[in-house]
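Missing here: one protein chain of the complex. Every other protein chain is in place.
Residue numbering begins at 1 within each chain, and the chains themselves are lettered A, B and C in the order written.
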Amino acid sequence: MDTSLILVLLLSPFIGFLFNVFLGKKAGKTIVGIVGTLSVFISFAVTLSFFLQITQTKQAITVDLFEWISTQHFKVNFGFLLDQLSILWLLFVTGIGSLIHLYSISYMHDDEKMHSFFAYLNLFIFFMITLVIGSNLLMMFIGWEGVGLCSYLLIGFWYKNQDFNDAAKKAFIMNRIGDLGFLIGIFILGSMFTTIDFTSLKTAISSASDTNDLWMAIAALCLFIGACGKSAQIPLYTWLPDAMAGPTPVSALIHAATMVTAGIFMITRMSFLFDMVPSVQNIIAIIGAVTSLVAATIALTQTDIKKVLAYSTVSQLGLMFLALGFGAYEVAVFHVITHAFFKACLFLGSGSVIHGLHGEQDMRKMGGLKKAMPITFITMLIASLAISGVFPLAGFWSKDEILMTAFHHNIALWVIGSIASIMTAFYMFRLMYLTFFNEFRGTEEQKHHLHESPSLITIPLIVLAILSFIGGIISLPGNSWLNDYLAPLFSKVTQEEHSFGTTEYTLMAIATIGALAGIGLAYKKYLKENTIPSEDENITGLTKVLYNKYYVDEVYDAVFVKPINVLSNFFRDSVETTLSALVFGLGKATFQLASFGRRFHHGSVGFYLSMFTLGICALLTYLYYCNNF
Amino acid sequence: MDVTTLLIILFVGAFATYFSGDKWAPKVALLISLAAFAGTICLLSQYNSGQEISYFKIWISKPAVFISFYADGLTLAMLLLTTALIPIIIYSSFGNNYKNAKAFYALILFMTFAMTGTFLATDGLLYYVFWELSLIPIYFIALIWGNGDAEKRKKAVVKFFIYTLAGSLFMLIAFVYLYQKANSFLIGDLVKANLSSTEQFWIFLAFFLAYAIKIPLIPFHTWQAKVYQKAPTVGTMLLSGIMLKMGLYSVIRWQLPIAPLAAKEFMSLFIGLGLVGVIYGSIVALRQKDLKKLLAYSSLAHVGLIAAGCYTLTLDGLRGAVLQMIAHGFVVVGLFLVAEIIYRRYETRTISEMGGIRSQSPKLTSMFMLLVLASVALPSTFNFVGEFTVLYSLSQINIWFALLGGTTIILGAYYMLKMFQHVMLGETNVKIFNDVTFNEGLSLVLIIAVLFFFGLYPKPIMDLISPSLENIITLINRIN
Amino acid sequence: MSIILILFCVLSFITLATAFLTIYSRNPIHSAIYLVICFFSIAGHYLLLNAQFLAIVHVIVYSGAIMILMLFTIMLMNLNNRNDVHKPRITRLGAIVLFILMCVVLIGIFINSKPIVGEYISTGEDYQSIKVLGKILLNEYMVPFEFASILLLVAMIGAVLLSKKEKITK
């Protein structure tokens, strides 16, 4: 029963994918949209039933289908594991997935390749489900690479633009760098513990003596590199902002709510490993904090509405890693969920705006949309408040918990995290003010066409806004449903309930004040003074550095891409020709020898005969003396 | 039925094709290659049910040479690869009208015959004869039906011919020397010859030269790119899909068991050589302007990894290498077929002259994409299974090897996607591009189906090859 | 010194001298005549060794057939006046050096090889009469004998074909 249900869960989006690929063009846009959305919705429904089941039984479900790969040390089964974590993840993947599919029906309606868009989206959901429910690291890796592939396909969805293709390629390759780390981590774990199955690994690692500490640390680090690639952390984060080249629903689904959180999922999954290696945990925390700060500073100056959101995503992911670094997995998960709600809402909102403006993404050319798009405005406002961490919205609770954890472990990182979240409030409201307030700065024609988006777009927005508003209730401090739900997963008992005292209230107060301060600054600058970010060429000083993203792309280009290309040219033009010349040289040497020998064959019979006689003499002498002595 | 039946089918088939005339030759050749495939399946089932399928008969009494064909799981896997690819290759060539088609298809079948013989022979001299025999048809195929300037083509092809021939001569010397020691060419007797480690070293080196040129490993690869570029696509497929695997198969079957001491002593060196090939091939592939040349260099990178897997001397390494050999065989044939399909329409192989095909030919684009993904070893493709196993075996030797070999994951994705982007994507091309025809499509679909089926369920092949590879490992680890 | 030895010495002298003159004389006709004398002296050797039939065949084949053929050829070509142009000195020197070297090597080997010359046996039976030779030739060497005839036939045809006037000339 479970097996077939799992198969329904898994294959339903895949069937949707197949349908859209093979019949999509003939079936017409409406049917494509319905089939695509429905297939994901079926998965969601199945997940719900599993969820209800597991809240009662509290038993994880494992299913092994068949043996896939085997090595000398371990066998890998094609198997699935549904425990609290994976079902929770499935819930919001398929849930938000269905909403975004719904949204896309309207958003992509004018695109001639709508069927392939839905096919890719379904495929993405399929791989995401595989990633989440895989029972071992390698199954997870299928999904891991699969979602990377879908991300590639969707970023490059408008394939006629080579810049978009470049962005897609960049995303795939940077992910692959992380994937190599992931693979190496699998190798080390596999040979150390002779299994890569989550359940058996957990037992093996928990009972392992500390003798292999170094290798375990390396393995953990390698896995973390994988997570860095997928979840866009320093140093592999630069692909995510570029990934905004894809259609907006994609940005919402893949590059905000689900795929990019896969790294967090993996680390949470492997929490038993990371708990054993505090040194790696420290690295994770530091990288998380630094990423969150760096991304937030970049977001301050971006003018492309989606870029702002992208950097905001990187920054929020950094915060989640900060929490992971402290071993506060459920806190990270909590933030993943709330973030999924409000970030999806923000992206879809921005999509609605872009849709309304016929593709305009530059905030300098927006403004005053409040009246034209009231639903979009309100939902986005709620989401912005949530992400800024304003009481009592979802973001407040989750972000506060992260900062609180940070405060208890490391003050410096707490400071960084807090600054990042103040900046978050600032740039989010900068975005809001620039987009929705004051006068419209676009062309007359755009102004003429301004309108609220159709209901297929606004319904998901409203649902997500409500979720962003109330999402916090799943884990209120002191009475956390989420923590109880996830408790069976984590071996550590150290996550005792913080005694809820004055420190906590102070921290909450500081966070709220910080958020309000950020909003206030933005209000002062962009609403009161009505500042509009200057044009590209007028940007100077620190702003220019920030606007150009610290020139990281350029540095990467100069340090990695260019040298490889130069090396490639060098190999192609010099080394290849040299090697070839060497081989030909051998041939030429033979030729030279031949033309040297040719001189003795000048056709003089007398000479030939003389040599012949000489040869016979030599031969006779040789034979004679050899036989005698 | 024993293995000779297969050889007879192919040999007689080659002549039948020749005499059937230009018009019927492709169809006859296809039929015969299908018969060969069916024959292999029969052999496989007989092998699985434990029946004897080997053939043993004395050929020359002095020096003792036997007509000895022996098939175990490993051989059968290679035979399956060969006989499954040949019908696809022949079928895919139906779109081209070759001059003197009867000779062309007869040569293909004759080459298959020689390659099958190479995989089957267990007598050194017989093996050598087949090994060299397989060179002759491809020489003519590349020379006569190749493309580009005739003079340049001749230069490249003759270079290839002489180069590989010269390499093989070292192998012959090694065999003669071994005969002095063991008084037999049979592999079973050769491994029993008590060779000192110095002797093993020289024999290992002699074999290595032959195989390194055939496979080809860096720095013996200089013939490859040019010949792949100049040969007709069918020839390129034969070369890269099957013939190259002959070298790798021989490493496992002949080189390692005969000279295990040398293999162990210089393990790191040869693994290193393979890995250098991986990185070098990938980097060179980045900036190739010619599609077929790019694929040639990607092939160089992949076989480097396979060779590295072979030289780890672990079960995983060998197993991964064989899996990857089969997977690479299929994927590379598919990729070259795509190159040919584009060539049939655009008459060019220069990447910069392509682009914007996707909007005109979504089917081809999807299939090409799947092949590219298989080539970069996306999990759930067969290539991933092989690459994973090989990399795992490398990590058992030294984690840095795995890391270096793993760069293929990154660089491979880089050059393949870059190529894909410039070939298929971008603004719609002004030149008309017809979508794939039925037989092109069917060939590609078959290849893709194989890649994905075994990618998800590689167990049958795993089970087939594992026992024979375990035997080989036992031979390698024997105490002399 | 027996008379036979003297005879041998004389014959040998004639043989060597005429052979040398054959080569040395400038005029090809003279060469041919010296060679005929040389052949006759060799026939003498044969007689000395009691191989009468061989001696007769030798005279018929060599002195008769072959030398006549050569003389005809020389006359056909009208070569009698056509002396050799001076050969380069180096060639002549080389030829002489090689001649001496060859002699030294061969004779040296024969001297050094300590030939086992035992008793000169004498079976007493007439092993080289025509009768015996005929029997051996037509029993044991039947097939080679027939082949020899074919060879001669082929040579004849070849010679005719070669010296026939070619119709197609440049």
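Assume contacts are C-beta pairs under 8 Å (C-beta built on N, C-alpha and C of every residue); 3 or more make two chains touch, one makes a residue touch a chain.
Quick note on the criterion: contacts and distances are computed from a predicted model.
Comparing "Substrate-binding protein", "NADH-quinone oxidoreductase subunit K", "Na+/H+ antiporter subunit C" or "ABC transporter permease" against the UniProt entry of the hidden chain yields the protein name "NADH-quinone oxidoreductase subunit K". In the full assembly, the chain not pictured is in contact with A, C, by the touch criterion defined above. Residue-level contact of chain A with the missing chain is found at 598, 601-606, 609-610, 613. Against the chain not displayed here, chain C makes contact via residues 2, 4-5, 8, 12, 15-16, 19-20, 22-23, 28, 31-32, 35, 38-39, 42, 45-46, 48-51, 54, 57-58, 61-62, 65-66, 69-70, 73-74, 76-77, 79, 84-85, 87, 91-92, 94-96, 98-99, 102-103, 106-107, 110, 115, 117, 120-128, 132-133, 136-137, 141, 144, 148, 151-152, 154-156, 158-163.
Just so it is clear, only the chains that are shown with their structure count from here on.
Chain contact topology: the protein chains form an open path, each linked only to its neighbours in the line.
When every chain is represented by the mean of its C-alpha atoms, the one lying closest to the mean of all protein C-alpha atoms is B.
Between the CA-based centres of chain B and chain C the separation comes to 65 Å, rounded to the whole angstrom.
The distance from the centre of chain A to the centre of chain B, each centre being the mean of the chain's C-alpha atoms, comes to 37 Å. Per-chain Cα centroids separate chain A from chain C by 100 Å.
The residues of chain A lying in touch with chain C in their complex are 606, 610, 613-614, 616-617, 620-621, 624, 628.
Residue ranges on chain B touching chain A, taken from their complex, read 159, 162-163, 219, 221-223, 225, 280, 283-288, 314-316, 356, 358-359, 362, 366, 373, 378-380, 385, 388-389, 391-393, 395-396, 399, 402-403, 406-407, 409-411, 413-414, 417-418, 421, 424-428, 456-459, 462. Contacts from chain A toward chain B in the complex involve residues 21, 66-72, 78, 116, 138, 141-142, 144-146, 149, 152, 156, 159-160, 162, 165-166, 169, 172-173, 176-177, 179-180, 183-184, 187-188, 190-191, 218, 564-565, 567-569, 571-572, 575-576, 579-580, 582-584, 587.
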